[in-house]
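A selection of the complex's chains, in situ.
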Amino acid sequence: MKKVFLVIGAGAGIGGTVAKKFAKEGYHAALCRRSDAEGLNKIASEITDAGGSASAHLLNAVDEGAIENLVTEIEAEIGPIEVVLYNLGSQIGGRSLEDTSLKVFELGWRMATFGLFRVAKVLFPLMEERGGGTMLVTSATASVRGNAGQHSHAASMGGRRMLCQTLNAEYSKKGIHVAHILIDGAVDAPDTLGKMLGAERFQQLREARGLDNDGLLLPEKMAETYFHVSQQHRSAWTHELDLRAFSDLPWWNHEA
Amino acid sequence: MKKVFLVIGAGAGIGGTVAKKFAKEGYHAALCRRSDAEGLNKIASEITDAGGSASAHLLNAVDEGAIENLVTEIEAEIGPIEVVLYNLGSQIGGRSLEDTSLKVFELGWRMATFGLFRVAKVLFPLMEERGGGTMLVTSATASVRGNAGQHSHAASMGGRRMLCQTLNAEYSKKGIHVAHILIDGAVDAPDTLGKMLGAERFQQLREARGLDNDGLLLPEKMAETYFHVSQQHRSAWTHELDLRAFSDLPWWNHEA
Amino acid sequence: MKKVFLVIGAGAGIGGTVAKKFAKEGYHAALCRRSDAEGLNKIASEITDAGGSASAHLLNAVDEGAIENLVTEIEAEIGPIEVVLYNLGSQIGGRSLEDTSLKVFELGWRMATFGLFRVAKVLFPLMEERGGGTMLVTSATASVRGNAGQHSHAASMGGRRMLCQTLNAEYSKKGIHVAHILIDGAVDAPDTLGKMLGAERFQQLREARGLDNDGLLLPEKMAETYFHVSQQHRSAWTHELDLRAFSDLPWWNHEA
């Protein structure tokens, strides 16, 4: 059976692109997302067309039992999950306290914090039995500082970061490596940023950041670091790192 | 109508003691906790016996509508809530990933993160109309770093801290002051630490930390700082501060 | 002999104003600054005219032996220094790498980091013998994040914050309390901000931030918190806190 790279949240941005990198490096890429079977199958096809191995799985991560069943099924039918990428976010754009319903606030937590906990609950015992494994977690600036309009996003991502630290504190000595990857800037991702902004504003942003097409975070380049971190020898593991474009200021600096 | 100090989580430790301080300074103290009506009434009586004003309210903060109804009722029947202390935690002692059920993990979030959000949702529009108000939030070391056995606690308190920052980012300019008070050490609190450890071990800890009875955080002394922060002039507000006993090492230092 | 409050960096902003607060509360205020004897004497006179006790000392803190001699002299001739406020900064406005000479970079360190270390070296053994003491340290946003043009400022204030933590780690258990007070915003201080901006721009800023005259950090209001922290009972000490005006965004939030 093939070693498996599982990505939860496989759009045309980070998730799908990192999956292609792992597939190229010999992993079976198990791709999951909530909807858009067509888009999902397209990524899977691109991987298999390039000689890689991939499977597509629709998954509503907030459904009871859904994550648990998926992990169990993949482990049984495809192979051991060596690396999992948790790539679901809870960014819904700026929304004031008044405009953030209890339901939306809870949904953010179910996506960004609880889902990650559920993956660890079902997968870490299996990884521990095998002597190790890796969990890559795409995270956001909102995990380290709250901001206006980010109630749901910041509360859920802040919880996510602390959860990554508890998981490392308990599991790194058992060979399981959790890496919290803080994406601190706009990503060139049509399925998330593109949808949030709309096609026209997204294209405007891409052009404004232009600079030889690298003023946004490029998923293919990010994928190199995701892969590197997953392959670090256990004597030198990174728990937390940030990624941003050279032309962006980090979150701790104000705009001039 | 009297200006009201509302405390959610009024045990014999921080919550009740801070309430006594506010009552002494002229606030009506509205005391809430989930159970132990007798204990709650005892604190209220101690306040009124000392010439202060107090009311006791049983409240299960995770019940739908409970927080919202309580705030509405107090505002209608007692007076405007000028200061609210959110004093509910999610500490359940060390519990491994395996021993932390989905239900427990969710309950921690409902207590430590969601409840705070619900208070802000119902109370901040009222405070904004009045031109200001204060929210004091008792927080924990787990809000800034995860640790083994702290899955539920760290994820929910990390979310809480980020939520405090989003609230300040949106509401401080409207005159609402949110203060995140990081309690970094053991508190001399029979209702929480005492129950968690059991009477005997709690007494042993108190004696071990002895040092003229101040090796644990003393609630009466903490109350001085809670009150001070609530009275800061709006030209000089503290958003985040820590409190620990002189004999304790801060969370960022290992024992020698 | 009187208990002494020593302030190193006593201008008409934070330093002098905090000194007035301590004098009002019964301390002798020993005021030091590098130059402007007239301005210094004016603050001392205002204190004595109000019935307080004060002395004025010119001090070039970067001179070899100057800090050490001053502390020794005050302890011998005036009384035991119970509280010291280290209020020297290293802010010189935005200055690019190219425009920051080696000499300027070093001077920033001598003012902001080394001077604080020297105070601790000479004063902490005396405080330890007496069983305790307090060191208040005015610090800046630059102590927690670097920014363009802040090479000297950030490097020296970052060093200062880490030094405060080492001092607490070693001395808090001996009864010496070090508090790092992060001033995160513009202070209504004619001697520092006023000089940096020039009289006209300073007045423009004051008016722009207007808002009933509290859009800048007001030293008299800050002094309340400085004093409170110095009086905290040793069972509940604050090591780090921030101060900013309600109308300012904290450093971790970008301007909208």
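Here the chain labels run A, B and C in written order, and each chain numbers its own residues starting at 1.
As a working rule, a residue touches a chain if its C-beta (ideal position, glycine included) is under 8 Å from a C-beta of that chain, and two chains touch if they have at least 3 such contacts.
Just so you know, these numbers come straight off a predicted model, no measurement behind them.
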Number of identical chains in the entire complex, 3 depicted: 4
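As a working rule, only the chains that are shown with their structure count from here on.
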Other chains in touch with both subunit B and subunit C: A
Geometric centre distance via CA averages, subunit B-subunit A, whole Å: 34
Distance from subunit C to subunit A - Cα centre to Cα centre, in angstrom: 44
Two or more partner chains touched - positions in subunit B: 165, 168-169
Subunit C-facing residues of subunit A, complex: 144-145, 147-148, 251-256
Subunit A to subunit B touching residues, read off their complex: 96-98, 100, 102, 105-106, 109, 113-114, 117-118, 120-121, 124-125, 142-143, 145-151, 154-171
Sites on subunit C touched by subunit B in the complex: 165, 168-169, 172-173, 175, 177, 214-218, 221-222, 224-225, 228, 232-247, 249-250, 252-253
